[in-house]
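Here the structure is laid out as structure tokens; the discussion comes afterwards.
Complex shown without one protein chain; remaining protein chains in place.
Now for chain A:
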Amino acid sequence: MLKIGVPSKGRLMEKTFDWFGQRGVTMSRTGNEREYSGAVDGVEGVELVLLSAGEIPRELAAGRIHLGVTGSDLVRDKLADWSAQVVDWAAMGFGHADLIIAVPSAWIDVETLDDLDAAAAAFRARHGHRLRIATKYHRLVREFLTANGVADYALVDSQGATEGTVKNLTAEAIADITSTGETLRANHLKILSDGLVHQSQATLFLSQTAVWSAAEQAVLARLAGLMGLTAPAL
């Protein structure tokens, strides 16, 4: 049985169902509206697994699902060496969000990562601790800042309302997802000109660690043919 994990609720689930529906694969929830179970019509041998989008990267890496739909940001952040564990098979064209670095708008001296690095050095010398950046995307942000030679910062964990951390004095800058930038502006923050860490969108991933029996490979080929995609080599 080829298991496919999709987000269990909300717009992400609806758009995922739509995306597959347009490609001849009908997904639906079954049972009563609070029960997390679903069904797939249009192709034999596929089991629908409803999961939290945040858990889909882990389930793909563990090989407990063969395919999964989640944000490309979550896969890159939660999985080390992500491209060795999963294949990003198809970008789905919805769930767009940019992971960006933002600082207070009143920082008239900071426009770029270069400026952020220099400001962090001065901040540490003056305040006795590293410049704090609040985020929940630790791996993505750390790798991005390392690659760009930014030092003297500390990542502090923020699982929500991240834009408020600067005002609340628990961080000096943030790295968070934004789509329109409205929340940033409302919290007096601006995006660094070269502060785009990752452009995320909902993506169909394939697990390289799942067991792909001959039967499951055949289902994958049928699914690919039905949806007009080329199945990745396994």
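Here is the rule we go by: contacts are C-beta pairs under 8 Å (C-beta built on N, C-alpha and C of every residue); 3 or more make two chains touch, one makes a residue touch a chain; residues count from 1.
Rule of thumb we're sticking to: contacts and distances are computed from a predicted model.
S.K.: Assuming one chain is omitted from the figure, identify its UniProt name from "Ketosynthase chain-length factor", "ATP phosphoribosyltransferase regulatory subunit", "Caa(3)-type oxidase subunit IV" or "Mono/diheme cytochrome c family protein".
M.R.: Going by its UniProt entry, the chain not pictured is "ATP phosphoribosyltransferase regulatory subunit".
S.K.: With the missing chain put back, one of A:Ser105, A:Gln199, A:Ser213 or A:Thr230 would touch it. Which one?
M.R.: Looking across A:Ser105, A:Gln199, A:Ser213 or A:Thr230, the contact with the absent chain belongs to A:Ser105.
S.K.: Taking the entire complex into account, which one of A:Ala80, A:Leu196 or A:Leu234 touches the absent chain?
M.R.: Of these options, the touching residue for the absent chain is A:Ala80.
S.K.: For the chain that's not shown, point to the residue among A:Ala151, A:Leu196 or A:Ala215 touching it.
M.R.: Among A:Ala151, A:Leu196 or A:Ala215, only A:Ala151 touches the chain that is not shown.
S.K.: Suppose we count only contacts with the excluded chain; which residues of chain A make the list?
M.R.: Touching the missing chain: residues 80-81, 84-85, 104-109, 111-112, 114-115, 118-119, 121-123, 126-127, 130-131, 138-139, 142-143, 145-146, 149, 151-155, 166-167, 169, 171-173, 187-189, 193-194.
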